[in-house]
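My questions will all concern the structure given below.
One protein chain is absent from this view; the other protein chains keep their places.
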Amino acid sequence: MIWLIVLPLVWASLAFILGPGRGKWLAIGGLALQTVLAFDLATKIGAGGTAVGHLVGGWGAPLGIDLAADGLSAAMLLLTQCIALPLAVYASAYYKRDDAAGSYFWPLAGFLIAGLNALFLSADLFNIYVTLELLGLAAVGLVAAGGGAQQVAAALRYLFATLVGSALYLLGVALIYGAYGTVSISVLTPLVTSEAPRLVWIAGGLMLIGLMLKTALWPFHFWLPPAHGGAPAPVSALLSALVVKASFYLILRLWIGPFAPLIAAAEWLAWLPAALGTLAIFWGSWQAIRAERLKMLIAYSTVAQLGYLFLIFPLLAGAGAIQAGVMQVFAHGLAKAAIFAAAGVLIKATGQDTIAGLAGAVNRVPLTLFTFGLAGMTLMGLPPSSGFLAKWQIIEAALAQGHWPLAVIVLAGGLLAAVYVFRVLRQAFLLAPRNEEATAVSPLLEWPAFVLAAASILLGLRGVELMQLVGIVA
Amino acid sequence: MSSGLLFACVGALLFAMGMAGVMLIAHLLRRILAFNVMGSGAFLILVGLTQRNDVPDPVPQAMVLTGIVVAVAATALALALVRRLHALTGQLELPADDT
Partner (left out) sequence: MKRFVMGLGALAFAALLIGALLEPLPVSVDLRAAVTNNMASSGVEHPVTAVLLNFRGYDTLLEIAVLLLALIVILAVGIDTASDQPRTVNPILQTLARVAAPLVIVVAVYLLWAGAFRPGGAFQAGAVLAAAAVLLHLTGLLPSWQVPTRTLRWGLTAGFLIFLAVAAGLLSQGALLHYPPAQAGMLILLIEAGLTISLGLILAGLFLLLSREPGDDA
């Protein structure tokens, strides 16, 4: 499992040494190996039924840093590699030779993946801070790379959001260390009780707010649409599918881990993220319905879809809530990666990125439109997609605990998603204006997107293994 | 009050000031400085709070060293983006939200 961190660091550095625009084979090879490793880790944890750990330096917590992988981390690692590999193939075809935006894509993507993997494996609050910064700065760099004024402005906005988020998190870690003398999650968890001093409450609040800022939960979503909508398609896909999920994973990890006694002492707290999530669903969907540019529509859809993740917090006392959340992470991750990749193809094929300009796209890139439709099904939550499974599980858990308003919100959100997905599809099926040159699109762009979309549907049929894996929470 | 605790309290003030600065200041260079003030506040709290009995603890000191290096990297990156924005638009403030 340690190689999941070392490998991307190696290929990122080597790609940098090789020079601008080079290193794609290193990256694809490295990612293929990582995918195998992630599957291996998941099977090992699934078969053993327990978490596995690694004591870096052989010291062990609290003196050293521990790495730990339980079912939840293994699932996130698996998702990361499974999305990154097709996207790497996609990106290798997306960036032309001498494209300024792609010059440093491979090293930056390598550090991004290393940051993600290190974050999912870490069991040390301060170490997590370092991985958050690695992740955040790599993401900002990818958004800004070689872009125009708008892209740089979006990257700056994103940079300030992510830096303030990590500063809040760091202050929380500082207070925790001051209060308990350790930052190891496993040592910390038994120490925190509901009678914790006020400082620990403040620390918990700061860390969670900082991470919500990084997850772009409403009202902290302001930075996401310009950053995700303005970046090149492979970058938008990586960011929307994976980067925002990392901080969500961390919120969940802290919520059910060290801070569980605090939250148990004040149960109303769980409704706060759920309320914000609800607002995110409606606000994001509404903005997506109104958006004029294709990628902005998709970016606002991310704001909405992230809202579902926060609906599970009041349900965590009962069974199945974590599984529902992780299923939604998978469904949205795969579908959104597919949709952004498909949008990149549509933009290349039509030469512009307004929704109005999509007319006639169905005749030019039918496979991509099919991809868009499949991934759209997942976003709407139609059976048999994984999106359906995720929403169904949230509804089931909500009804089992008597919180029917949550079920209504999920259903309403699905309807709104249908509106914005069909807005795009309807336009694409219109007859094309004549005398327009169709740009040929490489199959290396169309197929990875299709694979991701197909995976988001097929996962719905094979969700049981994933649910069992996620059930193994340390 | 021990000197360590005094440092921690000053750190709390710096952090709050820096945070207000990051949110309020439009000029990007000053906003980056405000972010650094915020970070320094967090570092002061980390070291000060653990030294409230005036016995130094090497672990948070090493953490702060790590944090400072990360802050340097973030600052350099922010400056690069600001320079680029200035080269492209001639502005040192973020354009109004056009989304």
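To keep things simple, chains are lettered A and B as they appear, and every chain counts its residues starting from 1.
The definition used in the following text is that a contact is a pair of C-beta atoms (placed from the backbone, for glycine too) under 8 Å apart; a residue touches a chain by one contact, two chains touch by 3 or more.
Small disclaimer: the values here were computed from a predicted structure and weren't measured.
Student: Looking at A:Leu33, A:Val52 or A:Leu199, which makes contact with the chain not pictured?
Tutor: A:Leu199
Student: Among A:Gly48, A:Gly64, A:Pro383 or A:Pro443, which residue is in touch with the absent chain?
Tutor: A:Gly64
Student: State which residues belonging to chain A touch the missing partner chain.
Tutor: Against the missing chain, chain A presents residues 2, 6, 9-10, 13, 16-17, 19-20, 54-59, 62-65, 100, 103-104, 107-108, 111, 114, 118, 126-127, 130-131, 133-134, 137-138, 140-142, 144-146, 152, 155, 175, 178-182, 187, 191, 197-199, 202.
Student: Could you please point out the chain B residues that touch the chain left off the display?
Tutor: These residues of chain B touch the chain that is not shown: 1, 5, 8-9, 12-13, 15-17, 19-20, 23-24, 45, 49, 55, 57-59, 61-63, 65-66, 69-70, 72-74, 76-77, 79-81, 83-84, 86-87.
Here, only the chains that are shown with their structure count from here on.
Student: Measure off the straight-line distance from the CA centroid of chain A to the CA centroid of chain B, and report it in whole Å.
Tutor: 27
Student: In the complex formed with chain A, which residues of chain B make contact?
Tutor: 8, 15, 18-19, 22, 28, 31, 35, 38-39, 41-43, 45-46, 49-50, 52, 59-60, 63, 66-67, 70, 73-74, 77-78, 81-82, 84-85, 88-89, 94-95, 97-99
Student: Which residues, counting only chain A, touch chain B once they are in their complex?
Tutor: 126, 129-130, 133, 137, 140-141, 144, 148-150, 152-153, 155-157, 159-160, 163-164, 167, 170-171, 173-175, 177-178, 181, 222, 225-226, 229, 296
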